[in-house]
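Missing here: one protein chain of the complex. Every other protein chain is in place.
And now, subunit A:
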Amino acid sequence: MSQAVTQVTETAVPERAASTLLEIRGLEKRFPLSGDFLDQLRFERGKLVRRQDYVHAINGVDIDVRRGEALCVVGESGCGKSTVARMVMGLLSPSRGEIHYDGQRIDNLSPRQLLPFRRRMQMIFQNPYASLNPRMTIQQTLEEPLRFHHPDWSRERIRQQVTEVMGSVGIDPDWGKRFGHEFSGGQRQRIAIARALVVDPEFIVADEPISALDVSIQAQVLNLMMDAQRERHLTYLFITHDLAVVEHFGTRVVVMYLGRVCEIAETRQLFAAPQHPYTQALLSAIPRLEDDRPDHIRLSGEVPTPVNLPSGCVFHGRCPHANERCRQEIPELIASSGGTRVACHAVEEGRITA
């Protein structure tokens, strides 16, 4: 165990020195489940007790995002991937743990102190039908972030910047006078991307940006995001459940399960040789065009609720390789072959091979 921990810190330190833009350390988030004080009171065995239940959404997550990469976070619904994204953006505050951006801790800053970081990091949301203000024209939508972050800019300069960004994401200048509802999903997502790019950020958090779109439109939006990355040297934190997209888009992949990280690897490495049993099951479940029949690793049971977390490894209840140690002891992320880091006792002990 102790050896494992030192291994992690050894690999983490040079990374940080090299080019880490965002550093997440020991992040935890719980959401209270049982309403206010009176709701928490229970009558148990003749006594009045106060009990609070929590949803343990994130339970100790360490992630580094390197400058210039597209880090994809994958996992099934409820694994906490969107919560991580929201905490990075400061939309939720962590219950425990730290978030460092470019060497400075940002999770404890006041909104005013956070302002300069807000300009450097932007977010694209899943549902472009909900993320655009229905009462603003596209021009207003795109100008708003500039007015906010650059109060000293002249109207002319703002308009110029908006026109330039509209051109670069393929928005017709005529769209400016129209409202969000007049556009299709793909067009709206284009507008949402333009809104994120207009303040010239260096880091973009994209929470399932293409899940609500059709296949042919997905390709257009993904291309747009990749072009923007190349032209503007962007760093992405890309949240998705679509592994085919990850394989194409991601530099590195983080696989999450029930609020913990199972595996972090280079994309190619992860798809060639997944190590964590959950990653293996997840990859085998992608419907491939070449397949005639579904042939996937069957997991027993379902994802447990994050209210009462299982002891030990969160995956042990569904894992075909689980043993007594897995039920007791929480696995740490350990450097494994190919630069991958895996949190699995079975991989560590060599009980399963990739």
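Here is the rule we go by: contacts are C-beta pairs under 8 Å (C-beta built on N, C-alpha and C of every residue); 3 or more make two chains touch, one makes a residue touch a chain; residues count from 1.
Here is the rule we use: contacts and distances are computed from a predicted model.
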> Out of "Septum site-determining protein MinD", "Acyl carrier protein", "NADH-quinone oxidoreductase subunit H" or "ABC-type dipeptide transporter", what name does the UniProt record list for the absent chain?
Replying inline: "ABC-type dipeptide transporter"
> Which of these, A:Asp39, A:Asp214, A:Glu329 or A:Glu349, touches the one chain of the complex that we don't see?
Replying inline: A:Asp214
> Which listed residue (A:Leu114, A:Ala285, A:Leu309 or A:Ile330) would be found touching the missing chain in the intact complex?
Replying inline: A:Ala285
>> Looking at the full complex, which residue from A:Asp152, A:Asp174 or A:Glu302 touches the chain that isn't shown here?
In response: A:Glu302
>> Among A:Leu91, A:Ala244 or A:Val307, which one touches the chain that has been omitted from the display?
In response: A:Ala244
> Which positions on subunit A touch the chain that was left off?
Replying inline: 76-77, 184, 186-187, 214-220, 222-223, 226-227, 241, 243-245, 247-249, 267-268, 281-282, 284-294, 296, 298-299, 302-303
